[in-house]
Structures are given as structure tokens and as C-alpha cells.
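Removed: one protein chain of the complex. Kept in place: all other protein chains.
Take a look at subunit A:
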């Protein structure tokens, strides 16, 4: 059989292959030749064959049949054989193969070989692929070699020790004594690998870390680093004018680990860090690499503030550099430090904002994240402008994140409501389809709460969807607003902007086209239908048209739409008298914030906010519709002063302490500006709009009672029960004054036993005029799930005849129909 070709030939041949298939053919032919050669047990050419096999393995072809051959090569005495054998072992073998254990003995012998190169080979291989058993067996040998004076071997032994520690952490202590002298070497190779070894030990075990701190490692490292910087030109270590930057970086990293959370070490290294930061040349990338590592170290240890400012200034300088890499690195580190050193980073805000316009994707992403972190109350207007511009021009993968970020920032720092709404509108129109789903209810809540902007908002939204109604979130918000505030739109009153003339028909046109359009999602259609329905109370001349639209969708294929349409139809036909009340304006919603409870417990456990009735906010958008007592569930006004208190000082009666859940919030007895009663989550709220079982409120003829009658003050209770939720009782109190002087500052408070829940809504006023000429009405909702007998303790405070009066009473004469 002819001598197998040399590796060079093989490579040349493979290079000539022009297609993948050709290459594969050549390689397979060669593999076959190699395999037959192995079978012949030919010693002379084994090494050549294995070399070829390794090359083919690197190209990606299977080469496992060569593993055993590698072992044979390792066992041979020739150095060239050993060399290829070990290389093959490193590449082809790992602890998954059983064969590797056979190597252990070979390696052991070679570790004690007379030639250092052989020893070196063995160390390399062990350090590369040694399994835990092998490491355990051979750790002693490695440790011995760590103490030798031969620097060639010492550095390899150090790296091997790193691998051993990674595989078998318990053996770490064994290497500890050897490390004592490691740093006394002059040879940079040994220094470098020793630093790696020390780093590994410190990272793995806090005990080691403490030990090294005690033993004075930091001063040693500082000394070495100083020598490196101060020493003159040394040709063997020089890289672009800096002496051994790789070692410098390694030492800085080890210093970082040592100085973290440790004041003494941090203090010891302050000077050297400052020195490195100021003396390193920044014209080349090498210098910048060292500076980068220095900055990371300064940020991580407990450095003094002067040093930190220095570090941030370095990063700022990086940002101005032309090289992309450096800017990227600077942005990344600034992102890490912005939490802790916010003010310092603010100084570089303009540069960061410029980076938003960079061409590179990674840089843009970093700059965007950093910009969001830097937004605060002072700079929000300017930043928003930049960010909105960025949103316009950025790639789609950024848009969702950017939009959410803008919403968050706007929410936190909006200088005015109008600005806030403008910003949101801008985001919706530019990146409408990328906005996240939960943004829609948040926006709606925001719009509801900015009462004075309703007209402006609805006008702008109307104009926005007039041209284009493909962006779903925008259309959803717009249809909701048009439904709510359509009357404002048509009446053309708007202070902020030029009012536009819109007729009712035009509004209905746009909503209908949303309904019909193919681009609208099912959810959007639901919004539109409900909006049309709501307009039936707001608009005057187009009610018939609305009726027609609604009845068409009664036979829609979409179940959701169909249900809504059928219910709305029923509303037109059977419950027309309730329609206005049902479709009144939404109240100001309390924001469900994540920090801190601002809400009162939602009482009367409505799983369906059955009627989204509103007592209109007192700023009087709808002066005409006063509270419809019957269906007044949500008196969400900002003025409600009343929170019933728990009269905890009173000894409990047999019914246990009268505990009012609402009273939990306020035990001082003084009226607090009550957060409006919590309505369920906004999306939930909107669901309620749609899938509403009609609140069939039959005042089932429950007799009313006089709860209190003393000193001229009479309080009557009238009851209603809900058919849909039989554990809810709605009590309306009427307070009248038969004396000849008014009673002012009247406050009514109530408490119920623990098994009940109580919700007190705002009273109509706080003055009871004299001579029974007027009354104060207030609504109480009681949830009585266990159908226990209703009892209540009431407390009345008012001013009468110039003196403050206060009285407590218990009401026991509730009629059975009110709670059974």
C-alpha cells in the first residue's frame, strides 16, 4: 500500500474542491484509506494519519474512529507521536468517552518525564479535557509541578490547576500553599496564569477570598501593576506601546473581586486605579481596553466618590470617540451604573441621545435603554421629543419596547395632562400597531381621569382615525372615547384647539366603517359596537340609525358581537327607560397602582360590574343628570369625605366587634378625602360594559324604616335589593331636620358586623336645611353573603345651633325582606 499522503497534500487537495459534494467525496476517500491503514497497525505513518483525521474533524466530519489511535500515539516514545497524540486527545476525546480513562496512566508517567516539553504536553491535555477522576488522581503531580522553578512548566501547571479546581472544587485547598510564591516570579507568563488561578479560587470560595485579603494579596498586586505601568519599553511584552495589557487587565479584574464589598482592600487600591486611569494612553484600542476594565473595577468596589466621578468621565469621553466599539462599551457600562450614579450620568445625556441616531443596531438599543433610565422630571420634554423621533425612525423590533418605555416615562413625569395626551396620541399614530395590549386600558383610564381634556382628546382621536383605522390599539382607544364623549365632539366645544364641525352621521359613519372593515380585530369591533350604543343616549337625531346598526349585528357570526348586539337590542325594546341611566358617562377611575393600597376593598363582590352607572364627577360635565339614586353605584367623586370608623373603644356586643372594612383605612375618625371606591380593573370594566346582564332592579316593595329620630334629626332608610345579586342590599338614607336652624357639616358614618361588607357613597350635601325643607341623601351598599340579620351602628356628627353635636345609635329594626 503506498505511503499515505501528508497533511499538506490533503489540505491542498481539499482546497481544490469546488463544491461541497466534491469535498465530501475526497474526504471519504481519504477516511477509507486512513481506516485501512489503522487496521494494518502501521506505526510509522500513524501520526500522519491522525493529523489528517484531526483536520477533517475540524471541518466537521466524524472522526471518532481515531480515538484509540490517539492513545497509541500517546503511549509511543517518539516526541512527534506524542505531540499529535495529545492534540488528538484534546480535540476528539472528552469525559463522555470511556476511552479517556486509559490515558490516565500515560499522563502520569509523562508528568514525571525528563523532558519539559513532554511534561508540558501532558499538563495541557489534562488541563483541557481531564475528567474529575483523572484530576483527582493526578492533582498531586500537578501541585508538585506548580512549585517547580521552571517557568515554562509552572505556567502550564497553573492553568491545569484551574481546570482541576473547576472539576473537583474540594481540591482547592491542596493548591493553596503553592500559591504563596507564585506572584514573586518575574516571568509574565507565570504571573498571568497565576493571576488566573487566584481569580478562579477567589470566585469559587469566599473562604479563599477572605484568606487572600488577609494575606496581603492586594499590595502585591498593586506593586506588580505599578511596575508594569512605570517600566519602560520592554520589547517582548509590548503591545502598541503598552506593556503587557493582558496582564494588566487580568490584575484589574482580580482587584475587582478582592475589593468588592471590602473597604480595606478598596482603599489600598484607590491610588493605583487613579494612576492607571489617568496615565493610560487612549489613542489606541489597547489603552481603551485597560481603561474599560479600570472603570468596571472602580464601579464595583467601594471606591471614593472622586474616583467614581473620574470613571464616569472616562465613560463620557468614550462616548465621544469615533470608534463604534468604544461607544458600545461605554453605553453598556453607563447602563450598569445609572442606578447608582444617576447624577453623574445625567451630564452626558446629550451625547447619549445623539447615539440614538447611530447606524448600528446594538448601539441604538443600548442608547434607548439608557435614555429611558435617564428621563426625569426636568428633562422629560426634551427627551420625549428625541424619543418620539426615534420611535418614528427605528426598526420594528425596537418599536414595542420604545412605545412601552415612552408610556411609562410619560406617566411618571408628565408635566401637564395635555402634554401627556399629546404624547400618547403621537405614539399611537406612529407606532400604533406595536403598542402592547395592556396599554389600551391604561390609556383609557388616563383619558377618563383628565376630565377637562375630554373634548380635546376626542377631537384629536377622531381626526386620527378619520384617515386610517388600521392600527388596532389606536382604533380601540378612539372608538371608546367617541362613544363616551361623542356629544362633545358634535357640539364642537373645544378650548384647546380649533373645534371641527362634525355631524352625528359622520361619527356614526366612521364607527360603522371600523365595524365593517376587514382590518379590525374582533376586540376592536366590540369596542366600536359598544361605542355606537353609547351614542344612542348622547346623540339626538340618529337614534334610529343606531337601532338599525345594532339589530344587524344581532345575527353576526362573531359570538361576542352577537351577544352584545342582542343585549343592546333588548335594551332598546324592553328597557328603554333605563337606557339613559345605563349608558351614562363613566366616572373618574381610581388608578390601580402597584405601589401601596389606595383603593378601598371592592365591596358587594360584583363579579359583573352590573351597571356602569355613574354619578357624574362633580366638576359637572353633565349637570343635567343628577345621581339616579336607584342605580347609583359608583359615586366616585373626589370630595367624598366620609369613611365610617370602627368604634373600637366600644365594648363589643354579642355580634362581635363592629368592624367596617372601609374603616381599616382610617381609624382616627377624621374624614379623609376618600379614594373613590375601587372599581374593578379597567379592562374588566370594559368587559362589564359589554357583557352586561341587565341590572334588573326591582324595588321589591321593602318597607322603609326610620333608623334614627332624635333632637329634630330624622334619618330614614329605604331599601332596594338586586335580583342579580341577592346578597346586595342598597340602602338610601334620607336625613331631615325639623328644627328651626340648619344642621351643617353633617357626617354620617356606619359600621356593620364582620360578616357584612359596607360601602358608603358620597352624600348629596353636608347641610340639612331647617324646617324639613330639604334632605341629605346618601347611599349605602351592604353585602350580606351569609344572609344574616342586618344590624348597623351609626354615628352622626353635625354642627347645630353653634355647637358640635355627636351621637351614636344602633339600628336594629331592619325589615326581614332587606336581608333575607
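In this text, a residue touches a chain if its C-beta (ideal position, glycine included) is under 8 Å from a C-beta of that chain, and two chains touch if they have at least 3 such contacts; residues count from 1.
Keep in mind that, in the parts below, contacts and distances are computed from a predicted model.
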{"item": "Protein name (UniProt record) of the chain left out of view, among \"AP complex subunit sigma\", \"Large ribosomal subunit protein bL19m\", \"Immediate early response 5 like\" or \"Thioredoxin reductase 1, cytoplasmic\"", "value": "\"AP complex subunit sigma\""}
{"item": "Selected from A:27, A:106, A:122 or A:286 as touching the chain missing from the view", "value": "A:286"}
{"item": "Sole contact to the chain not displayed, among A:314, A:338, A:363 or A:561", "value": "A:363"}
{"item": "Omitted-chain contact residue, chosen from A:32, A:239 or A:320", "value": "A:239"}
{"item": "Candidate in contact with the missing chain, chosen from A:60, A:206, A:232 or A:396", "value": "A:60"}
{"item": "Interface residues of subunit A (partner: the chain not displayed)", "value": "58-60, 62, 94, 96, 239, 245-246, 249, 253, 285-286, 288-289, 292-293, 296, 324-329, 359-363"}
